[in-house]
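Please read through the structure below; I'll follow up with questions.
And then chain A:
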Amino acid sequence: MTDALRAPNAAPAPSAAAGVATGEPLLSISQLTKYFPIRRGLFGREAGAVRAVDGVSLQVGRGETLGIVGESGCGKTTLGRCILRLIEPTSGQIHFDGIDVRALDPASMRRLRRRMQIIFQDPFSSLNPRMTVGAIVREGLTIHKLAAGAEADNRVRQLLEEVGLRPEYASRYPHEFSGGQRQRIGIARALAVEPELIVCDEPVSALDVSVQAQVINLLQDLQRDRGLTYLFIAHDLSVVEHIATRVSVMYLGKIVELASAADVYREPVMPYTQALLSAVPVPDPAASRERIVLTGDVPSPANPPSGCVFHPRCPHPAKDAACTVIVPPLEEKAPGHVAACIKQPPTTVPWHAQQQAGATRQPERHLPLAAITHGVSP
Partner candidate 1 sequence: MRRFLARRLAHGAAVIFIAASLSFLLVHLAPGDPFSSTLDSAAISPSVKAAWRAAYGLDRPLLEQYLRFLGQLARGDLGPSLLQPGPASAALAGAVPNTLVLMGTALILSFVIGIGVGSWQAARAGSGGDRVAGNASLVVASLPEFWLGAVLLLVFALRFRVFPAGGVVDLVMHDSLSPAGRVLDRLRHLALPSLTLALLGSASIARYQRAALLDVLPQDFIRTARAKGVSDRLVLWRHALRNALVPTIVLLGLSLPTLLGGAVFVEQVFSWPGLGRLAAAAFHARDYQVVIGATIMGAVLVVAGGILADLLHAAVDPRVRAQ
Partner candidate 2 sequence: MRESIGPRIRILVACALAAAACDRGTTKSDDASAVGGSIIIAMQNEPRSLLPPLINQIDEKVVEDQIFEPLAWLGDEGHLDRDYRPGLADSWSWERDSTAIVFHLNPKARWQDGPPVRASDVRFTFGLYADSVVGFKDRSSLARIDSVTARDSVTAVFWFKNRYAEQFYDAATRLLILPEHLLAREPRATMLTSTFGRQPVGSGRFRLGKWTPNASIELLADTANYHGRPNLDRVVFAVTDVNSLSTRLTTGEIDLAEVSTPAVFRTASAQPDLRARMNPAYDYSFLLFNARQRKQRRQPNALFADVGLRRAISMGLDRGKLVRSQFDSLAIVSTGPMTRAQPLADSTIRTIAYDSAGAARLLDSLGWTLPAGKTVRERRGQPLKFSVLVPTVSANRMTMIVAIQESLRKLGMEVVVDAVDGNTFVGRLGARDFDVVFDGRHVEPSVSGLRAFWSVASARDANGQNYGNYENPRFDAHLDSALAARDLASARPHATQAFETIVADVPAVWLYETRTAMLMHKRIRPVHLVSTAWWAGLADWSIPAAERLPRDRVGLRVASR
């Protein structure tokens, strides 16, 4: 592995990859929900809840990279942490390699953590400032009895080298490193226990653009070498584009679109995804596309809008009263391409049902970005 800057290469994106992972998925979650109670007053009475994750279902196949994209606050981090049970989900199921994760007792859960790791969003706060880099990396090894003594030291050095750091750094403290180096430390630390799944929670968003590419390259190399599975969280599509096999888009705690990376970039269906994508700069300077500017703020997850949670900001020309009533199901719009929008045909919500809910406009295809040539050619 080298630090040399490499141009972000195109995602491997095997076109065979469909909306749903084939074969036995490594990770499978269904109807996962996390509500954070809102406490008020002196005695901490519960006054409502933040619906950070609201009924999310998805599956990740072995060796796959599932990208999760969405604006800040949409629940990505919460979702990632719930999967590892770093926070306890409110409801729903999580299966890892067939194991019912939520049913595990604390000791078994700790053992399982060897197989599922996480790389945190903030490289500055995620490393214990009071421990040397060596100790940070080594702790996982000793906790899971993977190595001890001199052997553990060796492993630590190896791991540091593997993530592109000098082995001598083991005796230094985190504050002596740059952001990129720290994130590499975080990666080395995660790798130490030889996990199968790594939740990468915006691993590069706090980094310089130039460094971002290096870290992503590193992650890709590691995935290739070790056959890792990634759940890759990002708040903009451009980062995910280079690494993800499939991409799911989140809005206010819900998944609103899920498809292969290529499909999402080529033909985003959900109006929210379209808006997100319109903000991604196009590599080809000749091509340009209209920026879809969303009006209004993201509503509070403590008090999400009724019906389609996106309706207050939705630019879809067919949006009407039905959108405020009907909760759009996540349904297939094209083979392997699912999205939640009752105005993008085909939809399983029949017109008369929409009319009953006050619909005035027929669903119609609205693909403002489809015409634009995207960096990844179809």
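Keep in mind how these were chosen: all candidates are chains of the complex that A comes from, given by their letters.
Note that a contact is a pair of C-beta atoms (placed from the backbone, for glycine too) under 8 Å apart; a residue touches a chain by one contact, two chains touch by 3 or more; residues count from 1.
The structure presented is a predicted model; accordingly, all values stated were derived computationally and were not measured.
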Interface partner of chain A in the complex, by touch - 1 or 2: 1
Partner candidate 1, residues of chain A touching it in the complex: 39, 44, 81, 84, 86, 106, 110-111, 113-114, 117-118, 120-122, 125-131, 136, 139-140, 143-144, 173, 175-176, 186, 189-190, 193
